[in-house]
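Of the protein chains in this complex, one is absent; all others appear in place.
The block that comes next holds chain A.
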Amino acid sequence: MFTAIFGSVEQGFIYALMALGVYLTFRVLDFPDLTVDGSFVTGAGTAAAMIVLGYHPAIATLVAIFAGFLAGCMTGILHTKGKINPLLSGILMMIALYSINLRIMGFTIENSVGRPNIPLMNEGTIFSQFFSWWGSLGIDDTINGFLTSLGIQYVPKTWGTLVIVAILIVIIKFIFDWFLKTEVGLAIRATGDNKKMIRSFSANTDTLVILGLGISNALVAFSGALIAQYTKAADIGLGIGMIVIGLASVIIGEAIFGTKTIVRTTIAVITGAIIYRIVLALALRVEFLDAGDMKLITAFIVIVALILPQFFEKRREKSRKAKRHALRESEVLALNRSKESENLA
């Protein structure tokens, strides 16, 4: 149980990068971008392929991020220059990326052009490189020794993954928040808010949409590259339903933490991604549910996350109304009584 939840928190931090990307398109740019399903695998495939080809994992990850950026820009160009509807632009890019991803992964073998998966079992990753340094610190033994002394039986093998992904996401979050407050960031947000207005303030909305989609998919690909290194494999099917998972994270987070400011919303999105992973891990522990049911559970979680807030809002509104009415009634009654007593006098 503990190890399952521990693993989902680790993964949640990594998927949070993808959720931030989805937040940028869906909420900030108001552009329902379905490229995500493809660009996640682009990130995973590019990173895995380059690692197998012998590049440093850090460089492989950087190139993966850039590949995601390009994919997002393409969707933006299809929409702004090709005047294709946002949903369709994303779907077209997603389907095109499927083949492109097979080709990217195909670079690693000689007798075929495409390849559906790359195992990274014996390859060095960002994580393994970090562990070699982390292990020398001896922090794991200290924490686990402490936990066992408390009577907890199942301790994680290492705390290193959690530490590195948590630090990473905190850094990315600060950069993300900062970016949305810069002049360019403000213009991107205004583009999602009111295109007519931002155009009248000399901003090229086409460029801003393309840039926004690029950054979003760069984050998604970053997430994919890390997941490939975390699970030690890249697979062509990795991205299926990724957009729904991203949305689930955004919606869950927003429902719990609200959207008052950008800083708060990004915390919400990150936490949403972690909560989603935990809920999924718990759901999979139910007897009759199988790993294949994951997408069904995802759909279910999103539906619940969409409906529950409405339900609570309605109930809150009802109780507010009831309170107001009760107050008014007591006032009216008091008024009547005072009138009556005046009449009697």
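Throughout what follows, a contact is a pair of C-beta atoms (placed from the backbone, for glycine too) under 8 Å apart; a residue touches a chain by one contact, two chains touch by 3 or more; residues count from 1.
In this text, contacts and distances are computed from a predicted model.
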Listed names "Transcriptional regulator PadR-like family protein", "cytochrome-c oxidase", "Tripartite tricarboxylate transporter TctB family protein" or "Putative ABC transport system ATP-binding protein", with the criterion being the UniProt name of the chain not displayed: "Putative ABC transport system ATP-binding protein"
Thinking of the whole complex, not just what is shown, which of A:P86, A:G106, A:G185 or A:G239 touches the missing chain? A:G185
May I ask which residue of A:M197, A:V286 or A:L327 touches the chain that does not appear here? A:M197
Tell me where the left-out chain touches chain A, residue by residue. 178-179, 181-187, 189-190, 193-194, 196-205
